[in-house]
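All protein chains but one are shown in place.
The letters A, B and C name the chains in turn, as written, and every chain counts its residues from 1.
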Amino acid sequence: MENLIALLVAAPLLGAVVLLCGGRRLDRIGHLLGTVLAAASFVIGAVLFVDMLGKGAEERTFTQHLFSWVPVEGFQADVGFQLDQLSMTFVLLISGVGTLIHIYSIGYMEHDERRRRFFGYLNLFVAAMLLLVIADNYLLLYVGWEGVGLASYLLIGFWQHKPSAATAAKKAFLVNRVGDMGLSIAIMLMFTTFGTFAFGSVLPSATDASEGKLTAIGLMLLLAACGKSAQVPLQSWLGDAMEGPTPVSALIHAATMVTAGVYLIVRSGVIFNAAPDAQTAVTVVGAVTLLFGAIVGCAKDDIKKALAGSTMSQIGYMILAAGLGPIGYVFAIMHLVTHGFFKAGLFLGAGSVMHGMNDEVDMRKYGALRKYMPITFATFGLGYLAIIGFPGLSGFFSKDKIIEAAFAKGGTEGWILGGVALLGAAITAFYMTRVMLMTFFGEKRWENDADGNQPHPHESPRSMTIPMIVLAFGSVFAGGIFGVGDRFLKWLEPVTGHAEGDSPVSAMTVTAATMVVLVIGVGIAWAVYGRRPVPAVAPRGSLLTRAARRDLLQDDFNHVVLVRGGEHLTRSLVYVDHTLVDGVVNGTAASVGGLSGRLRKLQNGYARTYAVSMFGGAAIIIAATLLMRAV
Amino acid sequence: MTGLAAAATTTSTGEALQFWVLGTVAVIGALSTVLMRRAVHSALCLAGTMIILAVFYLANGAYFLGIVQIVVYTGAIMMLFLFVVMLVGVTAADSLQETIKGQRWLAVACGLGFGVLLIAGIGNASLTHFNGLGQANAAGNVQGLATLIFTKYVFAFEITGALLITAAVGAMVLTHRERTERAATQREMSEARTRSSHLPPLPAPGVYARHNAVDVAGLLPDGTPSELTVMQTLRQRGQIRDVSSEALADLKALEQRSEDRLGRGHDSSPREEEEAAK
Amino acid sequence: MSFPLLTATAALPAVGAIATAAVPAARRTAAKWLALLVSLGTLVLGAIQLVRFEPGGARYQLTESHAWIADFGVRYELGVDGIGVALIALTALLMPFVILAGWHDADPLETHNSRWRPTQGFFALILAVEAMVILSFEATDVFLFYILFEAMLIPMYFLIGGFGDRAHAGGDEAAATQRSYAAVKFLLYNLVGGLIMLAAVIGLYVVAGTFSLSEIAAARANGSLDMATNTERLLFLGFFFAFAVKAPLWPLHTWLPNAMGEATAPVAVLITAVVDKVGTFAMLRFCLQLFPEASKWATPVILVLALISIVYGALLAVGQRDIKRLIAYASISHFGFIILGIFAMTTQGQSGATLYMVNHGISTAALMLVAGFLISRRGSRLISDYGGVQKVAPVLAGTFLIGGLATLSLPGLAPFVSEFLVLVGVFSAYPVVGIIATVGIVLAALYVLVLYQRTMTGPVKESVRGMPDLKVRELAVVVPLIALLVFLGVYPKPLTEIINPAVQHTMSDVQKHDPKPQVEAVK
């Protein structure tokens, strides 16, 4: 049974290779092939899951060693897989949501002539993401880590003819590379500290290492997580990544890839547990991003960018939870899974709306769509309720637990983190209500597109609505299934460990507070966007709004400091290379040339002159010989 | 074989006398070779020096070389030189004026330095012990050389043979002129002649001239000298003597003198001015 | 006596070069096929070497030794260790692709007269370079190596100066001027390095009394050869300078962008993927083995220079406007990594560096040759003349992207393995250096993606409209290279197994050991 693990990756990888190398012949069946292979992965995952359930908690770790990858003396990197409860959770999420989005894409990309290639990239992504979560060592994880980065790059830039898409793709890859730098340094640190980087060796012996080393490793892992999960300060790529096709945003930039950072931190929990400073850094990053994303999400008029801000913010919750240590690991993962459902559903809903509105993304040009797209409205609405934490839906269970855990951190820290988490919940309620109201309620503010076509909103084809319905089910019930009876906690505890914090406030109080802020958030949003008509042109807004529209000036900072600064740096270096470094070389050559120009005049062409120098030379040699003999 | 004994260990008074007298002559001959303005004189001086050297060879017990020096070197090689000198122009005298700046200074300085160094080197070396050639020449000098040449140096000897052949071929190649086009037939030559401006026979040397030497160009009817009348070799050497102005100069000198005598110093006729301008 | 495999591997292309040069003017195509067949034959011989080489056996294998210049103790001594055999395999492997890629690069123009035979010359020169490079990887006699090290400049000079891109922004006149400038610069720069090395070679002979690597090593081992510290340092610097020019290391790099920019793409590949490797190879084989103490003495400075190379090369690559010069600067950055790995003096660093040499050869060849195909279509090397190629020639764009991804060391492709090994090796010995070097991987992503974005994406430019996609010949060049990149990225073990023992020997030469991990981790 354990030998099936490799097939999890192999199936979609095969799909990617066949679809990308197969050429036009596969255009007609490419999308089906891709979907089938993604589904195969899910089936294998489910089989393994069932098998795993049948075993005791201690025997639930499956391993498979394929071959020795890079053996160089002490450096032994293997290609081997480890499938435990944590990985299993991810495998099911990735292959499950992945398959749904494959199905959705069949309809969404129907009119794109490069659909085959799109499915190839999607398969590549699924393969890399699965590799990431089932790798049994950090280096192989790194392969998957960069692999998803590549797939993300290819998919964001899928519509390459748009310069904005190409730029966004490049930006995503570059920012991720900065994070990857962290991961590679972390691996190097592990190698020098432990002599290995396999989970099975590093994690059990982590506590033997000095705290300084562990803090360094932890911070580097955090840097990696920031890059991949779009956390401050490496969050700037996520908003731009919305240039990609919407299924991509749903799968990669909402449900799976961006949560890889959370996986990394939870997986390395032992290291963080022993390095409190690193943990604090994680919580700070999570808390800051939580607010940052939420504020950005409030100001965006582009529906996908608003959702992207929301993603950032929700992952901030997860990172915050992961930073809390054993109190929060399980809830981080639980929120990750529920978020995977409802955020994917929301994005697919957004895609469905865009599909019906001539690819218009500005919410100010939507309005009153609930009558035209009932299924989309329903599924989007359920996702909305889930994300704001409406009692009984999945977001309620997972987010509530995180807020509780934040308070349970204890001390001033606990109060601050808990407060931030509560505030975040309020803002979440606000911006999601805003999205909901601007899109589905109010009156029509539709406009013709650039080609003058009038929008004809209609419900999407079945291949698109079915995945949305399935995800909506997940959004509604996942939390209940996981949360009731602490099923999810028991499932994951053997891997991540769990501890109950000593919360200064009771669980009931937290839940009540959450409900209060939720109502406040929804209320404000309704007051602003529900009671009066939404202007079709965005008002100037307050200073904060304007800053938030520009990602809180982060992009301006990047542009001025990194882009412009980098341009100046490279330009001046090119100049230096040309004039200074090469100048020395050419100068030497020129001076030698000048000198020989002078010396050349000695060559007057008269043989007799040359004879004199020969004769003189002979005389000098004789003199030298005599002198040598004399000495 | 009396000379042999004398050359063996010591130098006789006779040899010393011979050395000092002939050596002086040899040095003078060498200097003359360098300093004579005419190549033919240089060649003759060199030949003299070489003969003296042949005598020295004999005195040093190198009988074979002495003879070879006279027969081959002086007899054959110097004659070859003389031939070429003839070809190039036996009467041509070189200017000894130096044209390259500093060349003479440097040459003299280098020569002096070189000579001084050589002589100092020889003086420095301990060359007191003389073995003499008595033993080596015991079976005869020619036989001794032959033994060496055909045993120890046989390869070198063979190679010099090849060298000589190569040299002979090389000389032929260098001096031989390949005819690059078909030889003109008599008809073509006559046609060319007809088209040229020299239909009548070419002037003979000395026609209308005041000299009958071969290197003096004949005068054309209008009084200008025609170089065509001089043989090609002289033309190429640039050895055409121009005597056209000599007569005028003579005439002018004559007139000058008569004028001086008649006391008409500064009053000259238009005709004279015209001639002076020429 | 057994079959002289090493001599044969070098002799085959040498003979092939002469034969190709002798092909009559009218039989151009025959010359091409001949060159291709010879290079394939060499590849077979290289593969036999790889198979016959026993990783666990003696340090130098398949050795041959004949007296050559007896008076100076110069011998014709050949032998390969794991590093050499890997690089020979790389050289033999790349040549057929170089020849195939340059199939039409040297066709005579209409204006040339019929006796002009550039095609024969081009392929003969390529084979001559191959012969000399292979022999230099095999030479275990310092003098023999020196001669080859210098001699390979001659065919390279003619390849750079004689054959350029068909179209040039400044017209034929400017193209010829710049080409000859580049060729002369290449030649002079390397000759200066070689001259200094010659002095050091003679110095070594004076000190050691022999040119034989094995004899010197033996003399060092039994203590009969004890160099004075200063002597050793001077000799080391003499050797290192020549290799640093060839490699090239900052600030001796400026000849490379000119040479690679002006040469045709196959020749540029020859420069950076094959000839320059001789420099880094020689650092590993000669500098470390002959002068271990001096190498350790110079390490800090060399590490700093290598770091500068990495960052500086990458930054300059970002600032380039010319595709080929960009790749050249990228190569400078990569050579910085290789030198860093060599002088980290850890097993991982040196194994990684050797692997890097092989992988860089393949990845640069892939990227450069595709760039060459691109340039040959449009006749311009300027990045700004392209845009949206992806739309009209997707296969070309795809292969270009894969070449670029290999250049930026994407995991799963071969260069990643080597780059990571180098980084780990450096980091375990010099953590700060390792961290700074890691910045290089971000910059690598920057220049590759900027290049890809500007040429391949965006709206289709008028000038690239109707550009044909890769043809069969071009695919035959690119696809095997990419397959190899993937294979070596996933399963580099066959190579590392050959390289590791050789690196162990080098490590024992310099008497260094890998630092021990602080914690004994459970297994």
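We adopt the following convention: contacts are C-beta pairs under 8 Å (C-beta built on N, C-alpha and C of every residue); 3 or more make two chains touch, one makes a residue touch a chain.
Criterion: contacts and distances are computed from a predicted model.
*Asks:* Can you pick, from "Sugar ABC transporter permease", "Heme exporter protein B", "Sarcosine oxidase subunit beta" or "NADH-quinone oxidoreductase subunit K", the UniProt name of the chain not shown?
*Replies:* "NADH-quinone oxidoreductase subunit K"
*Asks:* Please provide the labels of all shown chains that the missing chain touches.
*Replies:* A, B
*Asks:* Which is it among B:Val84, B:Met231 or B:Ala253 that touches the chain not included here?
*Replies:* Of these options, the touching residue for the absent chain is B:Val84.
*Asks:* Could you pull out which residues of chain B are in touch with the chain that's been left out?
*Replies:* 7, 11, 15-16, 19, 23, 26-27, 30-31, 33-34, 39, 42-43, 46, 49-50, 53, 56-57, 60-62, 64-65, 68-69, 72-73, 76-77, 80-81, 84-85, 87-88, 94, 96, 98-100, 103-104, 106-108, 110-112, 114-115, 118-119, 122, 127-137, 141, 144-145, 148-149, 153, 156-157, 160, 163-164, 166-168, 170-172, 174-175, 177, 236-238
*Asks:* List the residues of chain A that touch the chain left out of this view.
*Replies:* Within chain A, the residues touching the omitted chain are 600, 603-608, 610-612, 615.
The rule is short, and it goes like this: only the chains that are shown with their structure count from here on.
*Asks:* State, to the nearest whole Å, the distance from the C-alpha centre of chain A to the C-alpha centre of chain C.
*Replies:* For chain A versus chain C, the centre distance works out to 36 Å.
*Asks:* Residues touching two or more other chains, restricted to chain C: which are they?
*Replies:* none
*Asks:* Using the touch rule from the top of the page, what residues of chain B touch 2 or more other chains?
*Replies:* In chain B, no residue touches at least two other chains, as defined above.
*Asks:* Could you please specify the touching residues of chain C with respect to chain A in the complex?
*Replies:* Touch list, chain C to chain A: 185, 188-189, 250-251, 253-255, 312, 315-316, 318-320, 347-348, 351-352, 388, 390-391, 398, 405, 410-412, 416-417, 420-421, 423-424, 427-428, 431, 434-435, 438-439, 441-442, 445-446, 449-450, 453, 456-460, 490-493, 496-497, 500, 504, 514-523.
*Asks:* Which of the residues in chain A come into contact with chain C in the complex?
*Replies:* 20, 67-75, 79, 139, 142-143, 145-147, 150, 153, 157, 160-163, 165-167, 169-170, 173-174, 177-178, 180-181, 184-185, 187-189, 191-196, 200-202, 204-205, 208-210, 213, 566, 569-571, 573-574, 577, 581-582, 584-585, 589
*Asks:* Of all residues in chain A, which touch chain B in the complex?
*Replies:* On the chain A side, the touching residues are 604, 606, 608-609, 612, 615-616, 618-619, 622-623, 626, 629.
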